[in-house]
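Okay, structure first, notes after.
Removed: one protein chain of the complex. Kept in place: all other protein chains.
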Amino acid sequence: MKKIILVLLTLFLFFLSGCWDAKDLGKSDIAIIATYDLAQESEKLKPGDRVVVDLQTPVMGEDVKEKAQVVESVGQTVGEGRNTRGNRSSRYVSITAIRSLIFGESLASEGLGDVLDIVYRNPFLSYTVKLAVVDGYAKDLLKVEPKSFPYIGEEINGLLTYISQQNFVPQVNLAEFHIDETNYGRNPVLPVIAAKAKDKIEISGVAIFKKDFLVGKIDATKMVFLTLLRGDKGHGVITFPLPGEEEVLISLQGANSRKVKVGFEEDRAIIDIDIFFKGDIIEVEKSNILDKYMDKFELVKQGAKDYMESNCLEVLSTLQNDYRVDALNTGAVARARYGKSIEHSDWDELFSNADIRVNAHVKIRNHGSIQ
Amino acid sequence: METNLVLLKKELGQSPQFVFRYYTKNLCLVYNRGFANENIINRDILPHLSLIFQGELEPYQIPVAEVIKTSNLEQVAQEISKGYTALIQDNSIDLYLFNTKGLEKRAVIEPPTERTTRGSRAGFIEDLETNISLVRSTLNTPALTVEYFTIGELASTKGAILFLDNVATPDIVNEVRHRLKNIKVDNILATGEIENHIEDHPWSLFPQAFGTEKPNKVAANLAEGRVAIMLNGTPYVLLVPALFVQFFQGVEDYFDRFWVANYARVLRFAGLVLAMTITPTYIALVTYHHDLLPFSLLLSIAEIRREVPFPPIIEALIIETILEMLREAGLRLPNPLGQTLGVVGGIVLGQAIISAKIVSPLIIIVVTISAVASFMIPNYSASLGIRLVKYPLMLLAATFGAFGIAVGLILFITHQASMESFGVPYMAPLAPTRLRDVGDSILVSHTWKMKNRPASIPHQKDQRIADSLQEHRQK
Partner (left out) sequence: MTDNYKYRLTSKNFAFLLIATMQEVTILQLPGKAAEFAGNDAWLSILLASIPAFVSLFLILKICARYPRLSLGELNDEVCGVYIGKFLSLAYILYAVANAAVIIRLFSEVVSSFLLVRTPCWILTLVMVLTVTYIFSRDIRAIAWMNEFTQYLLLAFFLLFIFLVSKADYHFLLPIGDAGVKNILLGTQGAFFNYISPEILLVVYPFIENKKEILKAGSLAVLFSVVTYTLITIFVIINFGGTLANIFVWDFLDLIKSYQLPLVERSEFFTAIFWSWIAIRSSSNELFMARHTLAKAAGISGKYLTYIILALAGFVYGLTLIPETTSETQTYASMVGFAGMFFMLGLPVILWAVSALRGVRET
């Protein structure tokens, strides 16, 4: 009995000799954001190169010139590019803390699946990293010098984390993208970031994907309705005129949800989308201060409903006619109802020819401190 | 008598402490100056010696409390060394022993290592009889059985086992007797040595007998069916069989308010886990699993680690060793110096070591939390055991990260689960999970709810309290 324990202990001691995986934190470059672009001619190291990956890593220490540095890699694929990165970095580059992946528009149009494959396979990247697309080249975004953050990577991460709490923008992480990309009847969308000035960035719209190809973009003014239609959780403001008194503008702030029903009439799909909006009146503009809108709740609700429905129909017509893509994931509901029989059809086509009805249900909770 | 005396002198050996008080050539008192109370001899025995000499008084009629008649010279020699006075007459082979014990005893005070806020402050002293009487005064029942034993071939020491006749199972009592009888040593100094001889797993890090210096703890344990082992000359009393969870319970848990006591006990168990695992977790996270650290912490740790020369495991070992040295040194120093040591060691040394950039501040925090958590454990030997378990876990964490910690923990749990204390599974009620008892081991339940004795210790009488008024009122 004692022999066993002694044998085991001796063998255990052998292990103290090697730590294959130990990485010293102090000697690592910790990347916080990664951007992916198509390689421009000037960047290619050899003719076949296609992808450029930039990682922004904070630089620590007191005697450094810049707060962050960008490590760039070029190659035919993202994987090959790692070698160039190896040539250029003097510290171990750690990618486990990456919080967002940003893609250039041109790369997204050619399909993100190839670039994302390495990301899916890597066990160290969290599935909660946020994704976004950029107007133009993603690496240019990294050149923005923000005033309130030490480096732009942090600002982008923050932007992508909080957008859905202050506006109706879809906040997409890697898991959601992967799910939407793979399953039947679903298509992903991604927020689009643009650099507004030398030191500011903002969301300029939502990119529509057909599986993993970028096919279109809904701009910032209309993206609210896309989010409402999609049912992605957001929290923001809807401003609309009061029916009958078009000068009066009312703002409602609240959250949304949706329900979808899919049916078929002959060969045409009938899709019913019910949008539920629950909000508070936060603003009434250009109105007589003595008019009490509490009595006119029904009117307010009607106004909101009309406004939302008409704008949603506009967005829908863009999706159905211009892009011919179901970016609303209604196909998933259809599949849930019809099962295998529908999986043979091209849902995007069915969607584009479908008769879609939008119903907005508005609920007003309260109206602030004054009447 | 001459022969008796000569033989007795041989038994006693040479020592100026032995006094041979001759009354006449034929009547002699023998006693030990250091142990006997000479007042009693002067007042109660000497005046009557003339009558004994004249044959008008029997030695039994001398007004001393205990009188033993014997012809065994060995016994006489032993008892004289305990404070008895021997009366030797020339016309008989019988010798009489009078109990004149008068050795100075320490006062019954609170033991320094087992302090309590509420509850009795009495603590055991070195004298066996007083200790037994302290227990009996708390647990005054005819069922309290006391059995003496002696250990030691060269110089024997007297001890006693105590148990409740109607609660403790005969199997355990017999086992205790059996193991005690088979201790064959020259002499024994403390109950700690007895523990060594009778425990099931002498190589284990954790004690398998619960030791205490307080009579109320002994009484409580006896009432659950345990057996107490006392030794003359040691205030430290052993209680067997012992369970792992016992070492983390304090008696005052039952005296305090329900919620307060529960909070304290849960905190203690959390402390146990924390003491064992926090340093290894730090090492594993910082060496291997960078992606598991919360992001904001990651950057600040990276910044700190840039300036520190040693890898986390070396850092941890350095600080842990220094801490242990401070602790051990603090035990040896007298009180005022001990406080200085706390200031010097803890604050100044810690501050200096950070400024010199030998270790990072984070490891100091981690190790201090670990140490404080281990000090929460009421039983001293158990807390040392926990501190030792930490080291292999640290090494495993340094070589294999989280996987190493998992391996270490499961080995620890299995090792504990396979230990037994006098036939009782050591990890009860956690390992053979006896849900009835878990309510009392990790948490505290109301005393009026604990109707039955804990199932983990074998016992005879199950029910200990009947339906009480409190229970009715709370329904």
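Each chain gets a letter, A and B, in the order it is written, and its residues are counted from 1.
Just so we're on the same page, a contact is a pair of C-beta atoms (placed from the backbone, for glycine too) under 8 Å apart; a residue touches a chain by one contact, two chains touch by 3 or more.
No experiment lies behind these values; they were computed from the predicted model shown.
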Residue of A:Ile163, A:Val192, A:Met223 or A:Val333 touching the missing chain in the full complex: A:Val333
Contact residue for the chain not shown (choose from A:Thr182, A:Ser317, A:Asn353 or A:Asn366): A:Thr182
Residue touching the undisplayed chain, where the options are B:Val76, B:Val237 or B:Leu285: B:Leu285
Residue in contact with the excluded chain [from A:Gln40, A:Thr128 or A:Gln166]: A:Thr128
Positions on chain A where the hidden chain makes contact: 1, 3-5, 7-8, 11-12, 15, 18, 20-21, 123, 126-128, 173-175, 178-179, 182-184, 332-333, 335-340
Those residues of chain B which, in the complete complex, touch the missing chain: 281, 284-285, 288-289, 291-292, 294-295, 400-407, 409-411, 413-414, 417-418, 425, 427, 430-433
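Quick note on the criterion: only the chains that are shown with their structure count from here on.
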Chain centre separation (chain A, chain B; CA means) in Å: 64
Residue ranges of chain B touching chain A (in the complex, touch as defined): 286-288, 290-291, 295, 298-299, 301-308, 311, 395, 398-401
For the chain A and chain B complex, residues of the former touching the latter: 15-16, 18-19, 21-28, 30, 58, 60-61, 94, 96-97, 99, 124, 126
